[in-house]
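All protein chains of the complex are present and in place, except for one that has been dropped.
Presenting subunit A:
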Amino acid sequence: MRIRDLSPAEFRQRLTGDGIRLAAGPFHCRLQSGIPDIAHELARLYAHHTLVGSQDFTDFHVSVQPGRGLRRWLAPQARFVVDAVEPFTPLPRNQALPMLEWGLNWCITAYSHHILVIHAASVARDGRAAILPAPPGSGKSTLCAALVNRGWRLLSDELTLIRLDTGQIMGLARPVNLKNASIDIIRAYAPDAFLTRPVLDTTKGTVALMAPSQTSVEAVDEWADPAWMILPRYRAGAEAELSPMGSGTAFLQLADNAMNYHVMGSRGFDTVGRLVDRCRNYRFEYSRLDDAIAVFDRLASGAA
């Protein structure tokens, strides 16, 4: 059974009650909230995810809750709670939904050291994956959102999970976090995709979440082989162009973006080393999304 099989009333009731238990790639998550306004958008974002039984093992028990006491009415807040612990400063209540997403990202990075977790987007075509590590503002999420609306499968927008045994990527197929100008760009580029209402004035500016495509979610358990590491950079007016990157630089790029590299010691070093060896590594400049996607498609067909 999938989230889309629940009626809106049922979804809302579970969300505010015992919680929605769903599988996001390798993780079972229980999402709860005392802020029912997020129910509608949350149900759309996770429409295609499978439900998990209440007797199963749950990796992350998370919730967003309203502020306490007078805080419910005066300057209302949202608090992120993971299994009765509140690790973060509350945010304004209208940020409840992004807070839930960011909090879940935090759980994955803080609690998962059986895999290498890289701060990067990743997308796949025919079982082969491109990893896009990049600093904020490089257009990584925009490019990722565009690719998954043109035939690429979304593995993850924010966190790329690398298995230590096979070196493969496990997808998450969770919502894509779009910021500022990219919200309107993707709305125009993929009118069929579901985007939440923009949330203004977050620490990342204005954000909206885009639902992953049905095909991405339904194929999430097929691990992908890393084939390309591509460091994207949006530059106004630039022609879409790949330039090869040396393996030393590529290593540093990946290690620097690996959230738990410093925790994993020599296993982290070996895993990043194998990743660099398996991938063709590039820098990529682009301005027009269609051109960028043509370049990615040529890579996938083996022509580039």
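The rule is short, and it goes like this: a contact is a pair of C-beta atoms (placed from the backbone, for glycine too) under 8 Å apart; a residue touches a chain by one contact, two chains touch by 3 or more; residues count from 1.
The definition used in the following text is that contacts and distances are computed from a predicted model.
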Per UniProt, the name of the complex member that is left out, chosen from "(2Fe-2S)-binding protein", "Hydantoinase B/oxoprolinase family protein", "Nucleotidyltransferase family protein" or "ABC transporter permease subunit": "Nucleotidyltransferase family protein"
Listed residues A:Pro8, A:Pro36 or A:Pro87, member touching the removed chain: A:Pro87
Residue numbers in subunit A that touch the chain omitted from display: 28, 55-59, 61, 80, 83-89, 91, 99, 102-103, 105-106, 109-114, 119, 158-159, 203, 259-260, 262-265
